[in-house]
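Written out below as structure tokens is the structure these notes cover.
The complex is shown incomplete by one protein chain, all other protein chains being positioned as in the whole.
Residue numbering begins at 1 within each chain, and the chains themselves are lettered A and B in the order written.
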Amino acid sequence: MSPNPQHWSRAIALIDMNAFFASVDQRDFPFLLGQPVGITNGMRGSCIITCSYEARAFGVHTGMRLREAYQLCPNLVQRPARPKVYARVSTHIMKAIHNICPDIEVFSVDEAFIDITPSQRLYGSPEKAAQLLKTAVYETSGLLCSVGLSGDKTTAKYAAKLNKPDGFTVIPPWESRERLRYVPVTELCGIAEGMGGFLAGYGVRNCGDMEKLPISILAKRFGNLGRRIWYMCQGEDPDPLHIDVAAPKSIGHGKVMPPNTRSREVVLTYLQHMCCKVGARLRKHELEARTFWVGLHTKFGWTGEKIRLPLMSNDSRKIFQHGKRAIEFHWKGEGVHQIQVTALDPQPVAMQLDMFASNPEQQLQEKMLHKAMDSINQRYGEFTLSPARLLNRSDMPNVIAPAWKPEGHRQTI
Amino acid sequence: MKFKIQRDELLNALQQIIGAVEKRQTMPALSNVLIKATSDSLSLTSTDLEIELVTHLKMMIDEPGEITVPARKLLDICKALPADSDVNISIKGEKALVQSGRSRFSLVTLPAADFPSLDEINVGSEFELPQKTLKDIIDKTSFAMAQQDVRYYLNGLMLEISAKILRAVATDGHRLAYCEKETDCELSDIKQVIVPRKGVLELVRLLDNTEEKIKVILGSNHLRVELDNIRFTSKLIDGRFPDYNRVIPDDGQCIMTADREILRQALVRASILSNEKYRGIRLILEDNLVKLQAQNPDQEEADVEIEVNYKGESLEIGFNVNYMIEALNVTDSSMVQAAFRDSNSSCLLTFPELKDCKYVVMPMRL
Partner (left out) sequence: MNNMIYSWQKQQWDQLLHMQQAKRLPHALLLYGPQGTGKRVFARSLAGSLLCQQTVEDGSACGQCSQCRLVAAGTHPDLSVLVPTPPKDSRSKKPVLHIRIDAIRELGSKLATTSQMQGYRVAIIETADRLVMQAANALLKRLEEPGADTLIILVTSNPHRLPITARSRCQSIRFNSPGKAEALAWLGSQGIKKAELALNLAHGAPLVAARYEDEYLQNRELLSNALLAATRGESSLSYAQKLTGLPKDGGLAWLLDWTGDLVRLKHGEQGEGLVNEDFRESLQKLAKKADVTRIFAFYDLVCRTIRQEGIALNPQLLWENLLISWDNL
């Protein structure tokens, strides 16, 4: 590639809000400035959602238990999260960025990818455009951010991580490969431990080692994702910006079953498992749905039906009850090898209170029960608490990946 | 059967009952009107199996008899005939002949015995009241009826008579409208019915704002209202209406009084920028001040403040703005009083000048 300092063939910036929640709180409550702040889910939350740089200096980090954090940093100031405020600030920031470069992928509440390629000419150079974005963020929100600029998403994200907080790191595309050479592959966004282990098995620890591995090995094992990773490690992540992140159209879970499963008990167990997952996911995002697709894949193809609940719900038990009916209606005992449960057209949980809610006490209790279960499962792992039928089944791997990516629903906070 | 009638009179009678003629043609007989002629009166009946409308005309009949003919066609013919003309109707064989001047029409008929008309109903209680009282009580409540709710007993208007008081209550679970009027009904025991939504809307169409007395019959299966020359009968919803007393709050500590029209207009203004689907607005009560805030998905915001009478702790509560506006729309009282308990409990709207109606609105979590 010919080094042209003026215009890049592709220029991607990542804007990462530094310790976003903590920074917003420090901005809004000046007495927190300079203090080690730990944000938890309400005052009762026992996990650090995020913490200020002052706290990070003590070794406190996201996901740490509060008790542990106090041991490291006795002066830690615990603050309850204010999700609505963060969301509002985030929206304002994203809007400001949008006004400078319209091609923006909101990756999470505090991160966004911006495609500068089309506007680099307008602002003079990619660096100038990126600098403009950084200034805009500060002017809109009074918050500092780290900017990473490079020729692809992965390198941009890596670059942003290099200088925190308030960083501005540029890795021109023609330098990407060299810069990544000695970076462990697991540092790259999207390579989790499982894949890291697989790569290590082939002697690939740093990105530079990837050259030695034929792309076909990754393609065979992980499909397109594998191919992408192969390129990613060489500073040529081909992934485009996902600009139109629509509201979720559906939330679904599917699973491959032992081949030719004919046992009703086993099918129902899997069904309940999927219903629990769909329900938990709906509840997590404060959504509910009325129509669900329940399907079994047999050698004759998919069989199943859209079921309609009497009322909007995100109660796993209710979804299971109705799903069971659908299965009993459609399944004649033929061998099943896959199951799928999908909530169609999920909507935000009804905010309107009802005066005759069949039994307000009981309804409230059910909500509390779900809440308690969800929070236990969130902390100790999925299906720590679950219907008896599902105990010891949490090792079943998920096969169909979640198909939707709404704004702010990713777990990168 | 044979009789002669003035075109205007027939047209008027048909127009009064056409509302109950089934529009979808599921059963041919239901798109017909039943014509019954006795020696000195004529009656026209229409039904969609849920409501029945009968009009009576005192008149001379040449030859008594009964028959059913297509209702809309007869109506269209009447409309097309010149005003002040006379119409002769008779039966010839299987056809009904309609003749006026030099225009003749022959219509297909079906036997009267195939027509599901309803004469006697089981009477539960019966009373008289001025037409405008019934109209008023329905107008003040019917807007809160549910529409196609799975709780089918909410898809109608509850009418209750006890100790000379007639009550109407409608609710969709999110808000409730209550209105009561005094009547001369002598019955001491309570009688309660739920009139289906469709019946309520059809009935109110028939009522006028006059002092004229009408007869109301609450039967075991029907509500019947007898007006001067028209009789309305509706089936009832077979279910138990929820206990409305339980959900009308009486413990609201935070009491705010405001000019009804000023509050209404402020709500309308704020509603412009509320979420089109959920219609949520935030209402913030402070010392002698109400702030209304709305926000839509485009992050556009509305902030409206008005002065009210309020002393007490400040309170923030969310509502579907439509429910508030609708409740304030139905009266012309100058002042409104709202009683709140907390942001998770319902709000009670009352009107100092109108002792007989109350509205309950459940909040929204915002």
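The rule we apply is simple: a residue touches a chain if its C-beta (ideal position, glycine included) is under 8 Å from a C-beta of that chain, and two chains touch if they have at least 3 such contacts.
Predicted model only: the values in this text are computed from it and were never measured.
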| item | value |
| --- | --- |
| Contacting the left-out chain in the complete assembly, out of B:P70, B:G173 or B:P196 | B:P196 |
| Hidden-chain contact residue, picked from the options A:H92, A:H330, A:H370 or A:R389 | A:H330 |
| Absent-chain contact - pick from B:S220, B:N288 or B:N344 | B:S220 |
| Candidates B:L49, B:A80, B:A163 or B:I272 - the one touching the absent chain | B:L49 |
| For chain A, the residues touching the chain missing from this view | 305-308, 310, 322, 325-326, 328-330 |
| On chain B, residues whose C-beta touches the chain left out of the figure | 27, 29-30, 47, 49-50, 110-111, 113-116, 118, 121-122, 152-153, 155, 196, 220-222, 235-239 |
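One rule holds for everything that comes next: only the chains that are shown with their structure count from here on.
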| item | value |
| --- | --- |
| Inter-chain centre distance, chain A versus chain B - centres from mean C-alpha coordinates, in Å | 51 |
| Chain B to chain A touching residues, read off their complex | 150-151, 171, 173-174, 176, 242, 247, 278, 280, 299, 318, 320, 344, 346, 360, 362-366 |
| List of chain A residues in touch with chain B within their complex | 88, 91, 95, 310-311, 351-357 |
